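In this view, the complex is presented without one of its protein chains, the others remaining in place.
For reference, chains read A and B in written order, and residue numbers begin at 1 within each chain.
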Amino acid sequence: MKQLITFIQKEFHHILRDTRSMLVLIGLPIVQLLIFGFAITTEVRNANIAILDNSKDEITQDIITKIESSQYFDIDRTISTNEQIEKSFKSGKIKLAIVFQPNFQYELSHSNKAQLQIIADATDPNQATTLTNYISSIVMDYQNELNQQNKLPYTIKTEMRMLYNPQLKGAYTSVPGVMGMILLLISAMMTSIAIVREKELGTMEILLVSPMKPWLVVISKVIPYFVISLINVVTILILSVFVLGLPIEGSLFLLIASTIIYIFCALSLGILISTVTETQQAAMLISLLGLMLPVVMLSGYAFPIANMPTILQILSNLVPAKWYIIIVKNVMIKGIGIEQIWKELLILSAMTGTFLIISIKRFKIRL
Amino acid sequence: MTSEKEIVIKTDKLTKKFGDFIAANEITFEVFKGEIFGFLGANGAGKTTAMKMLIGISKPSSGNATIAGFDVYKETEKIKKSIGYMSQKFSLYEDLTINENIQLFGGIYGLSDDEIEKRRNELINKLNLQSEADKLVASLPLGWKQKLAFSIAIFHTPKIVFLDEPTGGVDPITRRQFWDMIYEASHNGITVFVTTHYMDEAEYCDRVSIMVDGVIKALDSPAGLKKQFNANSMDEVFIMLARDAKRGE
Partner (left out) sequence: MRTLKFLLRKEFLQIFRDKLILRMIFALPVVQLILLPYAATYEMKNITLSVVDHDHSEYSRKLINNFTSSGYFRLVDYSKTYSDALGQVEKDKADLIVEIPEGFERDLIREDETKVLIAANAISGQTAGLAVAYANTIIRDYNNELRIQWIQQPRLNAIPVIDITSSNWFNPQMNYKMFIVPGVLALLVTLVGFLMSSLNIVKEKEIGTIEQLNVSPIKKYEFILSKLIPFWVLGLFVMTVGFFISFIVYGIYPAGSFWVGYLFAGIYLIALLGFGLLTSVYADTQQQAMFISYFFMLIFILLGGLFSPIENMPDWAQYLTYINPVSYFIEAMRMLVLKGSSFWDLRYHFLIVIVFAIVFNGLAIFKYKKTV
């Protein structure tokens, strides 16, 4: 036991002395969370659009004023021909263009119908749909104002309720996502590299011939990173609650306990990576190039899993972050207890066990 | 030590400080052409620091030095062309073959392709590495690696070769062979500047200096030093000088 403590101390010294790495390990989750909380929104603001007004009458002016006062759009006034619109799309200056037909007001008052065309840059289909919907609803509102006297018969009104997140805050999705991603990437990367580093520099042999049991060597390397991950969890939670205004509806204890299980899972994945690689570069390629995109894209945090093709839905089950994100959403935001998340916890534990068993097998073969 | 000998290394009060710590304190000595100069000292005495200033990868804090006639402040790149270096850490590329390492370093020092090929053949034959020439350096035993590293350090026939504890961890027979190679280089006019821990190796040098706590405490031929300190072996000389050292392992 005393040996173990000495070894752990050695690892801590090693990490603490390297201030740059410490800054990254502790600072990155904060930066990332703040970026997600504040910078990444799906809410439209200041989208650049062009308006080609072929009519220039009272009504088109009114509509343009409405669009302008919505704060969602910046109107590029330099564009006055169809050719210019195409050019501006190509150089990425505008995301959407609105074209009023000639004699807009005349047509509207005489034939009760006037045409307005919306052209969206569908390079990003989501953004295109959102922008088109915004413009449409502004125009519809204006039309309703015009028609206020004529009430439509047989109207079905809809009442909408946004459950758990009435203000549609992005942080409600991003915080569980960031937690899942950061803890997995950092823990897996840190441990795999710390172990492979000793292999690459040849110091692992020295440790292995020491009277320490090999698995104690590995544990002593993992513990400091476990502590760092815990610190990260605490900072993330504090920021989420006090800066991003997220609730912790459920039990904090359950949340932390589940998180510890998840960290174990990530650390054992790191150990597994370290047993299959010989160089730090290889370990890093696996843990960053290999894990980053799949974790972001298959964990259900950037894209809903239900919409994916079956094969990807199956593959997504292999991503530990998927299960952890479900747990965090349930406990933190929905306030559900263990009865709804025991299955996910079980899966994470099983993954941890599997990673460790494979690692031990591989570790023995090597020695 | 006669005056007609050409001086290739000359230092004058060369000093290196790291903050308050004086790693090398006003070192002054001369090394002559073709000489085997032993640079001794306990761990932490400042040998490696001094050597790094001489080979142009560490800037002195004060003092002067010229290596092969070039100034250590202004002409480090010219110094580098005239010297060879073999570091304490084994520094050939383990993931390249023997041939590839030879070609790389030959190329870096500006030898022509023909010249590289000619010398490579000679070298492989001399070291009897014909069957290993296309194997990775990583697969060689340590002793062979060291011999190869030395051969590559003098591959471009430098004026001076600096060896930083070249025989660490090698068996006595290989050490013996290694020193034969050093003698041969010296015989061919290459000045050899070598740091070592082994006092028996110090006996092979033409002259040795002994550094203690950043200062050169003694400098003479091995015979001269033994006489001066009234000792039977270099070992005794070294222990007499180094036992008062404040820094150490």
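What we mean here is this: a contact is a pair of C-beta atoms (placed from the backbone, for glycine too) under 8 Å apart; a residue touches a chain by one contact, two chains touch by 3 or more.
Keep in mind that what you see is a predicted model, and the values were worked out from it rather than measured.
Undergrad: Which residue, A:75, A:315, A:347 or A:360, contacts the hidden chain when the whole complex is considered?
TA: The single option touching the absent chain is A:315.
Undergrad: Return the single residue from A:8, A:67 or A:189 that touches the missing chain.
TA: That would be A:189, which touches the missing chain.
Undergrad: Touching the hidden chain in the full complex, which residues of chain A are there? Just list them.
TA: 18, 20-21, 24-25, 27-28, 31-32, 35-36, 38-48, 87, 89-92, 95, 108-109, 111-129, 132-133, 136, 139-140, 142-143, 146-147, 150, 152-166, 168-170, 172-173, 185-186, 189, 193-194, 197, 200-201, 277-282, 284-286, 288-290, 292-294, 296-298, 302-304, 306-309, 311-312, 315-316, 326, 329-330, 333-334, 336, 340
Undergrad: Please output the residues of chain B touching the missing chain, sorted low to high.
TA: Residue positions of chain B that touch the missing chain: 52, 55-59, 76-78, 80-81, 83, 85, 87, 89-96, 100, 103-110, 136, 162.
In this section, only the chains that are shown with their structure count from here on.
Undergrad: What whole-number Å value describes the gap between the mean CA coordinates of chain A and chain B?
TA: Once rounded, the distance between the two centres reads 56 Å.
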